[in-house]
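A single protein chain has been removed from this complex, and every other one stays in its place.
What follows is chain A.
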Amino acid sequence: MPSVSIFLISHVRELALGAKRLLQQGNDQVTIIATGGLEDGEIGTSVDQMQRALDELPQEDEVLIFYDIGSAKMNAEMLIEMNPDRTIAITDAPLIEGGYVAVMMAGFGDDLDTVRQKAESSYHKSR
């Protein structure tokens, strides 16, 4: 069982869910959760919504967060502070390309640091 779960955060709900659908192709055993947009469907990110999604994951899961644009990262940082008992990391690797690599690596059973590093290095290599 992979120990790393992937958390996708976007400003738009459809984008988050679409990204999840695509990334799940990389490995259907890896847990991917995705939130996007505000409660009313407007563009933005909501830390409440992120918390609810996180609560569905087992406490022992390590979580790697991918985000789309800047303010989502700020909310992700707040989420980490609100959950000091969980192991959560944020990566600046792109949501789709980096996320895909992360899902593959998590599927191979890599740990959080390794998954994150591979997601980030694959992104830099391709540029």
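Just so we're on the same page, contacts are C-beta pairs under 8 Å (C-beta built on N, C-alpha and C of every residue); 3 or more make two chains touch, one makes a residue touch a chain; residues count from 1.
One rule holds in what follows: contacts and distances are computed from a predicted model.
Per its UniProt entry, the chain excluded from the display bears the name "Dihydroxyacetone kinase-like protein", taken from "Dihydroxyacetone kinase-like protein", "Lipase", "Spore coat protein JC" or "GDT1 family protein". Only one of A:Asn75, A:Thr91 or A:Ser122 touches the chain withheld from this view, namely A:Asn75. Between the chain not shown and the residues A:Glu42, A:Asp92 or A:Asp111, the one that touches is A:Glu42. Residues of chain A in touch with the missing chain: 38, 42-48, 69-71, 74-75, 77-78.
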